[in-house]
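All protein chains but one are shown at their positions in the complex.
Here is chain A:
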Amino acid sequence: MTMPAKNYASTRFSELDEINEENVKDLRVAFTFSTGVNKGHEAAPLVVENTMYIVTPYPNILYALDLTKPGAPLKWAFRPNPEPTSQGVACCDVVNRGAAFSDGRIFFNTLDGHTIAVDAETGAAVWNNKVGNINIGETITMAPLVVKDKVLVGNSGGELGVRGWVKALDAKDGHVVWTAFSTGPDKDVLIGSEFKPFYDSDKGEDLGVSTWPPNAWQIGGGNMWGWISYDPDLDLIYHGTGNPGPWNPDLRPGDNKWTAGIFARDPDTGAAHWFYQWTPHDMHDYDGINEQILLDMDWKGKPRKVLVRPERNGYIYILDRTTGEVLSAEPFGAVNSSKGVDLKNGRLIVNEEKAPRTGKLVRNICPTASGVKDWEPSAFSPRTGLLYIPHANLCMDEQGVDVNYIAGTPYVGMEVRMIPGPGGHRGEFTAWDIANERPAWKIKENFPVWSGALATAGDVVFYGTMEGWFKAVSARTGDLLWQFKTSSGIIGQPVAYRGPDGHEYIAILSGVGGWAGAVVSGDLDPRDRTAALGFAGVMADLKDVTAPGGTLYVFKLP
């Protein structure tokens, strides 16, 4: 458990099988811990050598709990004291998605743009490097990934005209080894002789400049606030790029490279190897930063190294991760903003009827700006061949408006109000049969499922709901096997670990918030349906069923 995604392939699959379909009904609380923070808890707990590490939302406290003692008492707490003003430039609650462990150190990011290395044993800071600037709207919310001797970090700020980047910091002293921007000239994007994209639309010089109106790329977004995977055999990292800014597409004609896509890069130099754009000239805030699950599997009778991406625009993409070729793209939720993906040229087929324009109100666009699936990571079980995807079922009305760029303030230019999707339920938990390109089963949830998923070798899958239920379902059938009501809504990432006593434990952070839960954690007024970038109105009743407050829950068998 040295990284939130469990492994470099990001399967979030635990080999532990002590807790299984038969006995999961007996799960009970082993211990709890209050984080003392009332914002959205999106992080995954880490467990390394009998210590559990949790990082909270702003003020980004790093707690270490001693698992060898009864009740897992606090070993130490590290308080980085980020600048309070950073809360004013965080687009969608002041979340943090977790820490990473490597070589005796815990690495994590703070909302005000610092990457910090802390000694895992003593809790003393080893190094602290400020890589983001809140005065231009830059924050950091993502969980870093350590690959070899480098800590990979990306920025947030796609709603504030922040130019996206990924940086590699030296794990020893924190100095920046390379920076790869998501927009601008090839030398800034680290596109060179090794760059061999599969599709023609990604070939050409300085496309990160020429696919934008003059200079718009400088405030064009493409932020990397999500997940990175790594293939040690190919020695490539994979990371998405966020939405182009501003949201109003009329203000930035062109494909807006290299936003809303995915890069394969050399971890040592950052050099781009290939790129694929999920959503060229994105019109709906379809950030491309979700997790990518790296699998070696038979695809149509041939062994392939694939990359599976449940994407915000509503499709599950299967890519050949050596070349960036799209092998499959099937919708896994309600989609009408596009009509599929043309597998000949890899391009998303846009539905112009659902294109928002300045001054034009377009109704019932599916999915919403938050996508069929947002950041909340899915899990893959090799035992079932299914991908377990937590996601939403929402649509929206949109109207483009003019917007001024003022550094450090929002740069969106879109009025949004969301509505429940077809069927009226706002969330779904889908088990997707990757090989057969279809859902195996689906669970409907009242609210969007904003927590991550965990699959275990006991054929149990865990996830949480925004009302606060922590659920265990059968990996094969989706039948509910056990549930526990936590103190607040759940938007965290469940993990399984083997405790010092040799037994399997399941851990989850409860504490509602995030974009979907901002109506509660930010105490917003849902009478304004456009509040929280359109999310508040459709979540108005969340205030009636849960309240903010961060608590760690850890479960075990009796």
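Odds and ends about this structure:
Rule of thumb we're sticking to: a residue touches a chain if its C-beta (ideal position, glycine included) is under 8 Å from a C-beta of that chain, and two chains touch if they have at least 3 such contacts; residues count from 1.
Heads up, the rule we're going with is that contacts and distances are computed from a predicted model.
The listed choices are "Tol-Pal system protein TolB", "Potassium-transporting ATPase KdpC subunit", "Cytochrome c" or "nitric oxide dioxygenase"; the UniProt protein name belonging to the chain that is not shown reads "Cytochrome c".
Of the listed residues A:10, A:211 or A:399, the one in contact with the hidden chain in the full complex is A:399. The set of chain A residues touching the chain not shown comprises 84-92, 159, 359, 361, 397, 399, 401, 403-404, 406, 408-412, 415, 417, 518, 522-533, 536-537, 543.
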